[in-house]
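A protein chain is absent from this complex, but the other protein chains hold their places.
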Amino acid sequence: MQVPSHVEYERATSVEHALSLLSRPDTRVLAGGHSLIPMMKLRLAQPGVLVDINDLAELSYIRLDGGQLRIGALARHADLLDSAVAGQLYPIFHDAERVVADPIVRLWGTVGGSLCQADPSEDLSAVFAAARAVAVIRGQDGDRQIPVRQFHLGPYETVIGPGELLAEVRVPVHPGVGSAYEKVARRVGDWSIAAAGAVLRLSGHRIEDAGIGLTAVGAEHFVAAEAEEFLRGRAPDEENLREAATIAAARCHPVADQRGPEDYKRHLVAELTARALRRAAERTRAGR
Amino acid sequence: MTTGFGRMPRKEDQRFIRGRGRFVDDISLPGMLYGAVLRSPHPHARIVSVDTIAAEAHPRVRAVLTGETLAGRNLAWMPTLSGDTQAVLATDKVRFQGQEVAFVVAEDRYSARDALELIDVEYEPLPPVVDARRALDPGAPVVRDDLPGRDGNHIFDWEAGDAERTERVFRDAEVTVSQDMLYPRVHPAPLETCGIVADFDQVSGKLTIWATTQAPHAHRTLYAMMAGLPEHKIRVISPDIGGGFGNKVPIYPGYLCAITASMITGRPVKWVEDRSENLMSGSFARDFHMRGELAAGRDGTIRAVRVTVLADHGAFNGAAQPTRYPAGFFGVFTGSYDLEAAHCRVTGVYTNKAPGGVAYSCSFRITEAVYLVERMVDVLAFELGMDQAGLRMRNLLRPEQFPYTCQTGWVYDSGDYPRTLRLAMDIAGYEKLRKEQEAERARGHLLGIGVSFFTEAVGAGPRKHMDILGFGMADGVELRVHPTGTAVLRISVQTQGQGHETTFAQIVAEELGIPAEDVEVVHGDTDQTPFGLGTYGSRSTPVSGAATAIAARKVRERARLVASAMLEADPDDLDWERGRWFVRGDPDSGRTIAQIAMAAHSSLELPDGVEGQLDATCVYNPPNLTYPFGAYICVVDVDPGTGKVDVRRFIAVDDCGVRINPMIVEGQVHGGLADGIGMALMESIVFDADGNCLGGSFMDYLLPTSLECPSWELGATVTPSPHHPIGAKGIGESATVGSPPAVVNAVIDALRPYGVRHADMPLTPAQVWRAIQGRPFRTDLAIT
Partner (left out) sequence: MTVNGTEYAREVEPRLLLIHFLRDELGLTGSHWGCDTSNCGSCIVWLDDRPVKACTLLAAMADGRSVRTVEGLERDGRLDPVQQGFVECHGLQCGFCTPGMMMTARWLLDRHPDPAEAQIREVISGQICRCTGYENIVRSIRWAAEHPGGTR
């Protein structure tokens, strides 16, 4: 088995301690480690100092608070999958978490870690973007809030700076929202070939707001913005949902690789966006 | 406490469930060093220089080997199992991405890995040969310029069958179909990677090796020949092995490097490969580009099969098969049908990829042969609009035709094929499934039913036909019954999970009546077992199992003579019931085998010519191969919107003759069926146009999990092998052979409404969707 190169290790005893450690050069946050350590083993990442934040229980929570679902960055994937409140408000979380990695990795990998890894194939990026979530970034001078749609600068790059830590993700809660996630992979546990998440808020029989997140197809900020715009004000009927899906497929940038050729990926975006929208619409009607 | 054949829990389980197995990486010796291999990033390049100064200066490094080091010991090149040579550490050129270039030995495995980065190799990249179909183009880069008189990248041509007769049948036939198909490059990927601990004692001159080898005796003899060490000074031990599947048959460069390093440093050296090394440089399997043709009557009578094959052997011809069979046993592409004629031609070529070809439970290329013929039968069914099971039933060999000599000269020993297919169809509810399929199609749902019927040829093999590097494929056993009536059986084959410690004890139990719990099976140590060519090609039961039965019968006969002395009776007046000899007509008079054993060791006077004690040996030269067979039916659902395939059911009826332990037989089948899902739907080692290997980790070389596999539905028929002492045929590879065509046939069947006739494995969602569009793609090259 491949092994990492030399690295130093610090264990944070508090958030303040973590932030102070992270303001030193060449440091990286070590949470679940299930993105970082594999990269270190392959020597694709060679940080100087790891700051282990697993003891920071104050960052591990999932709660409904004042019209927002607040998810601590250290919440494990399994916690989100097991959370009844999260699943009721946003079934998209359960749809997605069920197909992230595998059941054992989900016990250790964290929601925050996945978002910060910023892998273009990361399912949660599209999910939180579809839900128009906000990232709360904590620094030594306090918190700043960045919409998840502005959180990622590019593959493996986020807006988090030195001396900062992703503390929480806040998801707005509205009554009557329906959501769903559809993913296709070559095999259980594999990265998405493509995936689509949909969050629909209806007002009467019109879509008041639509969030469409796309995974692994080079969608800007993981969203299908034009498709979302198309749906605003329209009825959630099959024809409109299909048209939105077509727009989403036309506007993303899938790249051919061993998961599939470009034409297939684009087709998949259309197919899965339509399916996610349909299920999200059904779930608004079902009141969940 | 079971005696003899039947279901019984395995004896070897006790250590594994406690985590007390002893695998190569578990072994730790005082003073042991760790090795790491530096590998080429280029698929084809000249080596300009190799600078190891910085690596040697690392405080924890004890030695660095290069091609030059080994050349000084005449070890830079080694012979392969196909009569070719392979570089141990590259000297002039590197010829595949991942090829071994240097070997570092350090005090711990992390330092060894660090030191690799301190070796500076200057390469001059050369254009690679990546597409096997271009390897014979005039002007193609030459991979093996080290071989004198070599004509480009051509390795061999091989033929079987009668070309003219086959051509006549094709010209005469009412219907002919032809189909190109690829059996992609795949990898056995046992869960434990390959490795070695080599311990050379400088005082005694003895070399002790623990290695992941399926053939310790053959390895020992080859090491003696290669390293110039006297054979009796070499001991090779296969400890517990975490899966072989043919991946652990070859001698790998890492082994020789570890041995050399141990000889140089005088300390034990451990080398265990990473998974990426295993996938990129260890013996791959298959990679056959095939064109199949089938000639038939309009009524569905199959008359002839013809196939041409382009075999991609990688940069060195390291395929492991008997000498006179450069394409292994591909000759059984004649399948399970009565043909008037058949012909095949196989051309082997070099490319800039890792060596191998024969691995992953292929029974020496029978996986390829069965895939070819079973896909062709479905293509014929497609053309004729006939049901796939019905077409097979029509053409299967009949029981009265056995022993059957097929058109390429193989003598199938026994079988009642229609009965086995019928049983599979009954378990599946085949007719009901076809009705359900019709109903589903009317609703736009894609349900597919795939059938595969296979004949295997295992248990290599008769001395007059087969050898590997000149060694006959006979295997020996030694059986000794102790004075108190328990026994030890030493066998020349060894297990990598197949349960030999139990099944071989059961053979002795069946023949002699000594409980299986009381028979110790010793295997995997050249100091403690008789010579043999090892475990692969499902040969343990057909060859060593036969040897065991015969040795046990020799012991039984000696026991008869001892018993006759004990009972003061004539040997011809004694009868045997399992466990004892008794005077005919006087059942109470008997002596148990334990009593006889004690007497045989005592001072009891024995007749002239009868030796004391109770032991026997046997070296078994099989008169023929054995021919297990089976009928498999796979049921899939395909989502046309995404191309995703879900295997709903898999029915497998196997006939491996007499079953020593049905529980173990079923386990072997289960494992092989999972292989079929893997290869049919997700496994392949793919290269891009620059020769980069894209299948170097389990993130890209995908293996089926518990969620891709259904709950297997098994059935059995028993047609004993007429020439095997216990009528057993062997089962180890049958399911891996028979399952891929069943899955592929099922998916293609599901796509029938779209007129899809064929698409190559792996049938990933992308490939299935593209097949529906009428544009399936080549699966051996990178998707662009």
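Note that the chains take the letters A and B in the order they are written out, and that residue 1 is the start of every chain.
Please note the rule applied: a residue touches a chain if its C-beta (ideal position, glycine included) is under 8 Å from a C-beta of that chain, and two chains touch if they have at least 3 such contacts.
Small disclaimer: the values here were computed from a predicted structure and weren't measured.
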Omitted-chain contact residue, chosen from B:4, B:161 or B:190: B:190
Hidden partner chain, touching residue among B:341, B:673 or B:744: B:673
Listed residues B:23, B:156, B:531 or B:777, member touching the removed chain: B:23
Contacting the left-out chain in the complete assembly, out of A:34, A:183, A:259 or A:283: A:34
On chain B, residues whose C-beta touches the chain left out of the figure: 9-10, 12-23, 25-26, 28, 109-110, 188-193, 240-243, 245, 274-276, 496-499, 663-664, 666-674, 697-699, 703, 705-707, 709, 711-712
Contact set of chain A toward the excluded chain (per top definition): 1-9, 11, 30, 33-34, 37-38, 40-42, 50, 52, 54, 101-105, 107-108, 188-189
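The rule we apply is simple: only the chains that are shown with their structure count from here on.
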Centre-to-centre distance between chain B and chain A (centres being mean Cα positions), rounded to whole Å: 44
Residues of chain A defined as touching chain B within the complex: 1-3, 5-6, 184, 186-191, 193, 256-261, 264-265, 267-268, 271-272, 275
Chain B residues within the chain A interface of the complex: 109-110, 113-114, 274-276, 641-644, 682, 686, 694, 699-700, 702, 704-705, 707-708, 764-766, 769-770, 777, 782-784
